[in-house]
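Every protein chain of the complex appears in place save one, which is left out.
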Amino acid sequence: MKIKIFYFARLKETLKFSTEDLELPDEALSILKLKALLAQRSDTWHEMLMGKLKVRGAINHELVDDFAEIHDGDEVAFFPPVTGG
Amino acid sequence: MKIKIFYFARLKETLKFSTEDLELPDEALSILKLKALLAQRSDTWHEMLMGKLKVRGAINHELVDDFAEIHDGDEVAFFPPVTGG
Amino acid sequence: MTIRVQIQDFDAGFEISKLRLARPDVGAVVSFVGQVRDLNEGNMVAALTLEHYPGMTEKSLEAIVTQAKSRWNIMDATIIHRVGTLNPLDQIVLVAVSSAHRGEAFNACEFIMDYLKTEAPFWKKETTDEGEQWLDAKETDETARNRWKK
Partner (left out) sequence: MTIRVQIQDFDAGFEISKLRLARPDVGAVVSFVGQVRDLNEGNMVAALTLEHYPGMTEKSLEAIVTQAKSRWNIMDATIIHRVGTLNPLDQIVLVAVSSAHRGEAFNACEFIMDYLKTEAPFWKKETTDEGEQWLDAKETDETARNRWKK
């Protein structure tokens, strides 16, 4: 399946990635599995996605938890806890 | 003692009095006694001051209850429950 | 603190900006604007006349703000209340409160409105098709005020 991933704020800055298109062999996978997959890229990726930042995930503009399933064509986003207002 | 009395809103309109200066033989009296005194003027006065309107009293710009004492030179006011804002 | 009882209209945006820009440590301004509604208890309102007790009104509004300041960590507050004859869609009252953090300003602003409604000497007379009549105090306003006494 093909998905699009966005990174925001500290993640975007540290990973030096704001968006990427990813093609995966799986038909569907959880947010947690995608994080684990991306965390293999380097220590920095691991720290950002699995570390103490408490990164949050969204699928198609909807906040989701680690167990939410990602499907073909989805827009996924990872970001730190929000600080607006 | 000499006091000044103000009437507001429905009281002012019904009693046709907005303010009056009153000279009383007493040295001090309670709001309740002053009301009773004024209520003797006519049925209308009685109804306005002792009736179901729940008239409120103020002495020198301070909301007070029926037992507050009025002294020489005080500015007293009677009015219905407030409805601002 | 700014307390004004006046016949003329006011500019809510200007008053909010004034509170906001007065201090660079202001983080929040919460405000309430009340306006004359066209319908009250089923009657079309043509006009609303507000009477007050000059001297006592200002004093009671000041006392309410002072009480709010003693309960919450707020920076400043502005109250403007109009008197005289108003029409539907006219502004009646502005209460604006500045603070470092929002929670304090929300509480203080609502507290001031609830006390203003039940303790400040203003009276409203309504003009409708049926004629003129003085409005009665609402029990819901009393209830709202009493929440703060807990």
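In this document, chain identifiers A, B and C correspond to the written order of the chains, with residue numbering beginning at 1 in each.
Just so we're on the same page, a contact is a pair of C-beta atoms (placed from the backbone, for glycine too) under 8 Å apart; a residue touches a chain by one contact, two chains touch by 3 or more.
It should be emphasised that the depicted structure is a prediction, and the values quoted were computed from it without experimental measurement.
Chemist: What are the shown chains that the left-out chain touches?
Modeler: Its contacts among the visible chains are A, C.
Chemist: Which positions on chain C touch the chain that was left off?
Modeler: Residue positions of chain C that touch the missing chain: 11-14, 16-17, 20-21, 24-35, 37-39, 88-89, 91, 100, 102-103, 105-106, 109-110, 113, 144.
Chemist: Could I get the residues of chain A that touch the absent chain, sorted low to high?
Modeler: 6, 8-10, 12-13, 58, 61-63, 77, 79-85
Here is the rule we go by: only the chains that are shown with their structure count from here on.
Chemist: Could you please state the distance in Å, as a whole number, between where the Cα atoms of chain B are centred and where those of chain C are centred?
Modeler: Their C-alpha centroids are separated by 26 Å.
Chemist: Using the average of all C-alpha atoms in each chain as its centre, how far is it in Å between chain A and chain B?
Modeler: 72
Chemist: Got the chain C residues that touch at least 2 other chains?
Modeler: In chain C, no residue touches at least two other chains, as defined above.
Chemist: Send over the residues of chain A in touch with two or more other chains.
Modeler: None at all.
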